[in-house]
Structure formats: structure tokens, C-alpha cells
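Could you have a look at this structure, given as C-alpha cells, before my questions?
One chain of protein is taken out of this complex; the other chains stay put.
Lettered A, B and C in written order, each chain numbered from 1.
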Amino acid sequence: MNANRYRRGIDIGLSFLSIGLLLGVWQALVYLHVYRFAYIPSLPEVVDAGRDYVFSSDFVSDAVASTLRVLAAWGAAAIIAIPLGLAIGWNKTFSDLSLPTLELLRPIPPIAWIPAGILFFPNVEGSVVFICFVGAFFPILLNTINGVKQIEQTHFRAARCLGAGQREVFRDVVVRGAMPSIIVGLALGMGIAWMALVAAEMIAGQYGLGYMIWRAYSLAQYPVIIVGMVAIGLIGAGMSACIRLFGRKLTPWQSQ
Amino acid sequence: MNASGVTIRHVTKKYVTRRSGEVLALDDCSIVIRPNEFFVLVGPSGCGKTTLLNIVAGFDALTFGDVSVGNDLIAAPGVISDPGPDRMVVFQHGGLFPWMTVLENVCYGPVVQKQMTRAVARDHARGMLARVGLREIEERYPGEMSSGMRRRVEIIRALIGHPKVLLMDEPFRALDALNKSVVQEFLLRLFDTHACTIFFITHDLREALFLGDRVGVMTTRPGRVKTIVDVTLARPRSTRMLDSRDFLGLKAQLTEEVHEEALKAFAAGEREAAR
Amino acid sequence: MQPRGLEGKLRRSVRWWNTPAGSVVLQISSVVIFLIVWELFGKVPRAIPIPTPDQSVRAAVSLDPLSFLYDCVLSFYRVGLGFLIAAIIGIPLGAIIGYSRLARGLLFPAVEVLRPVPPIAWIPLALLFFPGIEGMILFLTFYGAFFPIVYNTIAGISAIPTMYIRAARSLGASSWTLFWRIMVPAMLPSIFTGLHIAIGIAWLMVVAGEMVATTGGVGALTWEAYQTTHYPLIFVGMAAIGVLGFFSSQLIRFIARLVIRWDNA
Partner (left out) sequence: MSVTGTSDVVLDRVSKSYATVPVLDQCTFDVPAGSFTALVGPSGCGKSTIINLIAGYDWPDAGRLTVSGRPVSGPGWDRLVVFQETALFPWMTTIDNVIFGLQNRGFVRRDAEGQARELLAKFGLAGFERKYPSQLSGGMQRRAELARAMINSPEVMLFDEAFRGLDTMTRGLMQEYLLGVFEGSSITTVFVTTEIEEAIYLADRVVVLSGRPAIMKEIVTVDLPRPRKLEMLSSPQFGAIHERILASLIAEAEKDFSENVVLTEMLSASRGL
């Protein structure tokens, strides 16, 4: 309909205006030296620094290192947390045996594990991956548990009526029924792992995007900080989008 | 065919809740369902109809009495037998797996019981779906169909394994009048052509009389069998019979019996809410 | 009566570990097993042995209670202040974005663009901008708490059932009544969900900020324990962070229960 197209046009226009305003206010504050905004790099400086930096080998190796760390940690968390969550959600006895301990550890934010992580692992690589792992682990675990708990009892009963044994109930009801929630957990876990990564690299790292913005700060290359932040945001958003896309493929019955 | 009767003898069920202590849900219920019979149980909500059905299905334990299907003992105090394909249930809120297509749902039983290979089961299921006019929707997910359609698929899924008894727990409750009447006729035609024993629970007296061979009325909690009414209408049934004098007489009789219990249950419910 | 032919299928309905008492036993043994495993890990010979539970407890006891309490209160204060400012700005902002189409079009894309950058990545810029450490930490807690609050407020306002608005309009409600007596209570549960998530992230941010800046607070305590090789103290710091975080989220839950009295059936 015309009215709809008109409306969508306005929305797109407003989006540009909105982002334009954000950038504009930033520039105005910097150029007018409001409070300490004089210290903050301006857009042209950031663009210049970005042009130099994005094509440098430093940037590529930082980005690759960060991405690999996050993927390793997130993958390990998924491999451990999904089966664990399925078992906890499905089996009351198993849940009694493991959930209290996990509940005890859960309120400790991943960042608080940084010193312990460094202590546990002889090298930086191991501790950074461990901290990201802790970040990704709990969202995936909790969403998996919830996913199993939310499966209607009817579906368990129907499967058993149809002659499914324990193994088949697990395969055809528990795993598939919890899938939508697991995917939500995987996306959330990726977000938090990415956040933990930045912190871990900043505090303990030797390279990676988090370390890069920290080094830029120490070396007073201020525009590079913002370039790094944009890169972190873009890569993180890209990975979340991949998970959502993959998740939609895995759960074709979920209507949008 | 392998349809069997169901014998429910002196079944009593007590359970303990934190709020009201020990509750007597079923009190000495005895029903004998004959092989190939369509037995309907009506009664006010909360009277324990579903509990009784769950005991027969093997979802729930009983406190006293016993249940057998054919010659097999199903439940006795302290023991229950696992639910299985001999006692298939059609659920109140729909039991189709939302993550499987219609065809996968219908095939599931034969494949998981290793009665048929997947390919054979698919052919078989396709044939069955085609016979009842559901061929076109076999690749759809349950979330993409109307609730009336889901009900029909679920009935087909239940019947494909030739259960000894089909247990139906208010399966048409959420349907509107039009869909309900279509699915009722659908079930009647299947009952006429497939030998099976059906244990059917409903609130709807019209539905009870239209479908059943006998209708049992349950009292409000604790659930007891109050009366069992023989439905003297011939088969195959048609909607035209709903105007007959026989039908109206039976309906008046049942209405009175059930209404009396409903009023009791309603008063009990208000008392509960006031606490 | 003797069951016939079904012995294999029949089963006893309840085993001891499925009873409520058995469940409690299992839950307690879960924690006990965890402590034993941890203790055993501490016995594994390695360059720096992992501190055991009893060493950690001894470290906790030997702490100066006053300075420890000061660290806890300081972190709590930092979280609380940042969180409060985020709520004061975030809730009205979310409400405006949820309510007005124009505000949504004008403000929401800017919020969306900022969101993918994890709040921790703002640390260098915040250090640059704020003259003191307190300003930096305050900004971090504020910024971390801000997005969940805004998003959940928007979600809350768009999830108000039309039915309530319609019923109120039929019953003659003015816009003022509609806003304060219908829309505000209707979105409260969602706002509290946001606050609950926000306080968790605020704790995460405060720990990160304190570790970077090391000027007091439980985050700094934990990091300094590592730097000064008082390793058992690391676990004391972590436990303190966990307890404080748990306590603050329970506090939010408690306030929610006080405010949302109608939802407890």
C-alpha cells in the first residue's frame, strides 16, 4: 500500500537523521570544547586513523586473534553447557547433584575470574580463553535448562505413548524441544563472551582488539581507540547475526 | 483387530498437596469398557476424569484398585506400567510435536517402535493421510495449521499404530462450533471403519451423546461414577439423529445429572477462592 | 493379585532419591563434592598451587574487617549510583521511545548503533574523558545498566495489551489517567526485568573498572591479591563479588514484589 511505503520512507529518513544527529552532537561537543570533549577525537581524525589502521597487518592479526579466542571459548562452552543443561533439565537427580554448585558460581561475573584465570593457566592465551568461556557458559547453560523445562509434559507423554524409549525421548523431544531456547542462549553467550574477551585482553592480553584499544590509550593514539571500538562492535554484531541465521535454519518450525 | 476392553476396578487416588493436605481425587471408581466400544465420561471440571485417564495411560499412579487392558494388568497399588503404544492418548492441549512436519509426526510411532522402516512408514502414512483428505498438508508444521486440522492429524497419528485402546482427553475443547462438528464426524467415520476401543472424556453433553455407545457421569470431587447411560442411537451416526426424540430425552436426563454436580463443584470452587 | 505377563514393564513408582528429603541430600552432597574436588585440585603439585578452600577461608578471616567492609560498601555504592542514574534516564527515555512514533524514529536508531559495542570497550575512552577514576567507573556502571533498562521499558510499553487501553478509553479515562493508572502499572513488570538484568551488568562493569583502576572496591581487592601474590585472597574477592551481586539482584526482586503486588497469585 502507498500509505505503508510512505511510512517506511519516513522511518528510513528518521533513522538517517537519528544517526546523523548522534554524529553531529559528538562533533559539536568536540569542536566547541564542551567540558573535556576536547580530549575526544573527532570524526575526521577517526576516519583518518581508521584508513591507516584497518589495512595494516596489526589490525588483521588483532582481529583474527580475538575472533579465534572467542570462537574457541564459545565453542567449548557450547560443547560442555548444552549436554549438561539438557541433562540437568531432563533428569531431576542429575539436577540435584550439579545445579546447587553451578548456582553458587553463577553470580560471579566472568570479569571477576580474570585473576583466577591467570593463576590457573600458565600462558595468556589459556587464561583469556578461559575467561571468555566462563562468560559464555552460564547463558548457554541456563537457556538450555529453561528450554528443556519449557517443553510441555504432553510432548514427553505423547512420545512415550508412541513407543519411544528413554533414548528416543531424549533425541526427539528433549533436544529438539529445547533447540529454540538453546539458540537464544548461544547468541547471548556469544555477546557476553565477546564482552569478557575485551576485558581480559585489556587487563591481561598481549594482542587482540581489546589489547589494541588499551595500547592505543597508553600510546595516546586516541583516534585508534574509536576505530577499535567500531571494529569490536561490528565483529560482535556479525557473529550474533550468524548465530541467529544458523539458528533459524535449525528450527524451521519456529514461525517468524 | 486387536482392540481390547478396559477394566477399571475400585480405583481410588489420593494425593497430598501443601495447601489442602490429603485430597481424595477418585473414590472407588469401577468401569468396564467393552472391546470396540466408544465409552464417554462426562463430569464437572476438577472431578478427576483426567486423573482416571492418566492412570489408564500409565502417567499416574493409583492408591487402591487395579486397571487392566485386555488381559494385561496396567496399574495396581505401588506399581504402574510405562505408557506405550497399546494405550494411545489424544491430548487436551494437542500432543503433536511442533518440531516435526505432519508426515514426520504420523510416521513417528511405527518408526520409533521399529515396526517399519522410515520409507515404508512414510508410504503408509501418506496413504492414510490421503484417504482422509489431509494429503496436501503433509509437509506443514503443526504451527502452520488450524487447530481443527491439528486435531485430525493427531487422531490419525494415534490410530496408525492400531492401539488396543484410544484415550481421548477433551480433545475438541478448544475448537469452535464449526470445526468441532467437522472433527466429530471425522472421528465417527474413523471409528466406524477402524475397529478400536475409545475412552473419551468431555464436558460437552451433545458431543458425548453424538459420539458414544455409553456415557458415564462422574460426581464432583471425590470422583465417583454416578450413572452410566446407554446411548440407543444406531450407527453410523449422523447429525440428523441429534433432533430425534431419543437423543433429546437422553440429553435432558444427562443435563440434569451433570448440572447438579456442576453446581456442587462451583460452590466448592468459590469456597476455595474465598479461603 | 499377581500381575501377569508384565513383570518387565511394571515398576515401582518412587525411589528414595526422588523424594523431597532425598533431593535435599543430593543437593547438599553436590556442594560438598565440589569443595572436596577443589581441595584435591589444590593438592596437585604445580608451579603455583591453586589455593584450597581452607586456605581461602583462613585468608578471609585474616583480613582487616574494616577495610574489607569499606571495599564492599565502596563497590556497592558505585554500582548503586550508576544504576540509579541509568534508571532515572533510561526509563523515561524507553517510555518516550515506546510511546511516540516520532521519538522512536529519531532516538532508537542512535541507541541501536551504540548497542553492539560492549560497554567494557568504553574503558579507554572513559579514562580519557573523565578527570578522575570515580567518574570513569560511574560512567561504566551507568552505561552497562542503561541499555537493558531502555530496551525492557520499550518492550514493556509495546507489550501492553490493547484490551486494557480500549477498556480504559471506553470507561472514559483521560490521557493523564490512561498514562498513570493504566500504562505505568502495565509496563512495571517489564521494567523490573530490565532493572534485574541491568544490576548484573552494572556489577560486571564495576569489577572491570576497579581492576583497571585499582583504587578500592572488591574488584581492586581481587586484582591486587593476584599482583601481590596473596593468591588465596583472590577467591575471597570473587566470593565477595558473587555475594554482593546476588544480594543486589535479590534486592531488586524484593522491591519488585513490593511494587507489583497484584502478580503474586
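Here, a residue touches a chain if its C-beta (ideal position, glycine included) is under 8 Å from a C-beta of that chain, and two chains touch if they have at least 3 such contacts.
Keep in mind the model is a prediction, meaning the values are calculated, not measured.
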Of C:A155, C:A168, C:V243 or C:A256, the residue in touch with the unshown chain: C:A168
Of C:V113, C:L128, C:A186 or C:V243, the one touching the omitted chain in the full complex: C:A186
Chain B residues that touch the omitted chain in the full complex: 44-45, 131-134, 136-137, 146, 148-149, 152, 173, 176-179, 181-182, 185-186, 189-190, 192-193, 203-204, 206, 239, 242-243, 245, 247-249, 251-252, 255, 259, 262-263, 265-266, 269-270, 272-274
Contact set of chain C toward the excluded chain (per top definition): 161, 163-164, 166-174, 177, 181-182, 185-186, 188, 260-265
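The rule is short, and it goes like this: only the chains that are shown with their structure count from here on.
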Maximum centroid distance from chain C, chain identifier (CA atoms): B
Chain centre separation in whole Å, for chain C relative to chain B (CA means): 47
Interchain centroid distance [CA atoms averaged], chain A/chain C, Å: 17
Two or more partner chains touched - positions in chain A: none
Residue ranges of chain A touching chain B (in the complex, touch as defined): 152, 154-155, 157-164, 168, 172-173, 176-177, 179, 251-255
Chain A - residues contacting chain C, complex: 10-11, 14-15, 17-19, 21-22, 36-37, 39-40, 92-93, 96-101, 104-105, 107-116, 118-120, 122, 191, 194-195, 198-199, 202-203, 210, 213-214, 216-217, 222, 225-226, 228-230, 232-234, 236-237, 240
Sites on chain C touched by chain A in the complex: 17-18, 23, 26-31, 33-34, 47-48, 50, 102, 105-110, 113-114, 116-125, 127-131, 200, 203-204, 207-208, 211-212, 219, 222-223, 225-226, 231, 234-235, 237-239, 241-243, 245-246, 249
